[in-house]
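First up is the structure itself, then whatever we jot down about it.
Left out: one protein chain. Kept in place: all the others.
== chain A ==
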Amino acid sequence: MGSGTSTQHHFAFQNAENAFRAAALIQRWYRRYMARLEMRRHCTWRIFQSIEYAGQQDQVKLHDFFSYLVDHFTPSSNHERDFLNRMFTEERFPQDAEMEKPSDYESIEVPDNYTGPHLSFPLLPDHATALVEAFRLKQQLHARYVLNLLHETRKHLVQLPNINRVSTRYSEEVTVCGDLHGQLDDLIFIFYKNGLPSPERAYVFNGDFVDRGKDSVEILMVLFAFMLVYPKEFHLNRGNHEDYMVNLRYGFTKEVMHKYKTHGKKILKILQDVFCWLPLATLVDEKVLILHGGVSDMTDLELLAKLDRHKIVSTLRRKTRKEKGKPAPKKAGAARPTPWFLPLRAGSGGAPRAGRSSSLPCGGPAAPDPARRARRSVDLALPGCPQQGGSAPSGAQGEPERAAPEADPEAREPPEPTREEWKQVVDILWSDPMAQDGCKANTVRGGGCYFGPNVTEQLLQKYNLQFLIRSHECKPEGYEFCHSRKVLTIFSASNYYEVGSNRGAYVKLGPALSPHIVQYQANKATHMLTMRQRISRVEESALRSLREKLFAHSSDLLGEFKKHDTDKTGFISLSDWAEAVESVLRLGLPWRMLRPQLVSSSTDSMLEYKSWLKDLAKEQRSRENIQSSLLETLYRNRSNLETIFRIIDSDHSGFISLDEFRQTWKLFSSHMNIDITDDCICDLARSIDFNKDGHIDINEFLEAFRLVEQSCPEGDASDCPQTTDPEDGDGSKPSTQ
């Protein structure tokens, strides 16, 4: 009881209290929801990263495969021997004896109906700006201009020192951009938001301009054009992807050949050289060091400044472009040659010397005898080299290694880099920072090292620097500081893994040298999505890759599941599932967190694993007549397969013969101890030869098994260049023999 007012008060008080409690409940629930989204975002990131880096280890696995071949495979015919030889000698562009000067663009005619941009040299700022605009409108630059531009670029680069210097006294601000990886939209956005390059607005692009994205060519054209127009203010550093061997694997080679069917080979040839001439680092006001990867405890800036950077053709291999090698003679203890395109194993001691002496340094007319042809290594980057004219290939021991040096820098054959020089360059292009002190080999990448805060500190003190800017690693926010803000990672390819996966960023330095970061995400659509939707999209993409990987290991998973199912009930606990999956895939992922997305149904926390595996298989579009183990194997090895195909396809035509395909498969399957009959392979090959002309279109083959990611939103796959899937399949297991 009580008076009316006190009851009113009482109700009012209760209502207020209720409202308070209701609000608190809703907030509590909402915060939990957001936290779970946040966790999923982190897990998704982990998935992408682990798959990306696992792919880089594939190079090592490829090496294993070929080592196995050399040790165990006995070619039973000349035919097979040739095939093997193709893989062991650098046999590129064999027909191109006539194509001597890659800079021979003058004879290329630009047709009247060409509607793309025109370039004339010397370039003016307007040309460069017009180029950006043309590319924005999706025009393509004619091969003639491409080659001309590359020729001029090389002339310019040759004069540059290994370490460029920029001063904020002349340009008021310096903008540093990180990896672009063929994503033209991001570059255009940066110029739009930050302004075009000018004498007052210096730019440094820190490597990895190409691969993975679909507009690597256009990015290079723009960057080179601005570099020619503003040579003092526009600087480029070499990244680990400015490397023709890496390009074979990660999509740039494919893009060039697709966009420039007639002149692509010439373009690739001159690019190989241009990449080697890119400077290694940039120094701002003698205080801020900018380089692509990182440093090691042995980094010596004086040595880096002095060495001949042109000698480092590829950071994957210490040897120069004059690759020599042949299969080892079948003697125990003979030095084992390494295929020319594979990286030298870290710490693999002396380079194999067995094959060197019997090959010739320069190209000559194509020899009719296949055996002779196999042993010759064609040096295509030195077109001015004098003909050695029909020297005897067999038993030519002690052949002099180099021709007389020419005045023409194109023809000068650089001596090999020393081991020390090579390591210095690899370190700055491949290393990653780590949180702990010290310096250890970067096993994830297969090159360079992990360097700790003490290594950074030591370097900064030694050379009196303030901090380091590097790129090389994708970061969710586009940038990240570490080592007490002494190291800044800047990454400019937004949405790198998937639309919505990460922002891009660039950093501006004024005279005070304090870094000012600008972030962006070059996809308007994502701004309109809620966080939940953004995360869902990216997550779905990551999960798709993960499911594919799981499928690729179905047999192993089944084996592992059975081990946990001791009573043979057909069921295992979810905990066992997580353990089994990790022990097979070894990706170090939080499987229990991911489980709800990967396992859709379980009764009483028990999983019927056989039907789960079946469901996984159903998801992968596949050709039903192909036996599942073969399919699995294909998935698991697709990136290695693709690389091998592209190597075999030495003239970059996009086709390999049925026979070559069969040979490849035979070798591969014997290495992996997969019981695939010859008939099965033949059937497979024949079924893929769609137009029955005895040749297989590589892209068709990969597409037939959904092994190529569709990068084009509209149109069909054959219209657009394909990006090579960043999520590479697992390499083959090492031979158990």
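Everything that follows uses one rule, which is that contacts are C-beta pairs under 8 Å (C-beta built on N, C-alpha and C of every residue); 3 or more make two chains touch, one makes a residue touch a chain; residues count from 1.
In this text, contacts and distances are computed from a predicted model.
One chain of this complex is left out of the view, and of "Proteasome subunit beta", "Checkpoint protein HUS1", "EF-hand calcium binding domain 2" or "IBH1-like N-terminal domain-containing protein", the protein name its UniProt record gives is "EF-hand calcium binding domain 2".
Among A:436, A:514 or A:603, the one in contact with the hidden chain is A:436.
Among A:43, A:147 or A:656, only A:43 touches the chain left out of the display. Although one chain is hidden here, its contacts on chain A can still be listed: residues 15, 18-39, 42-43, 46, 435-436, 530-532, 575, 578, 590-593, 596-597.
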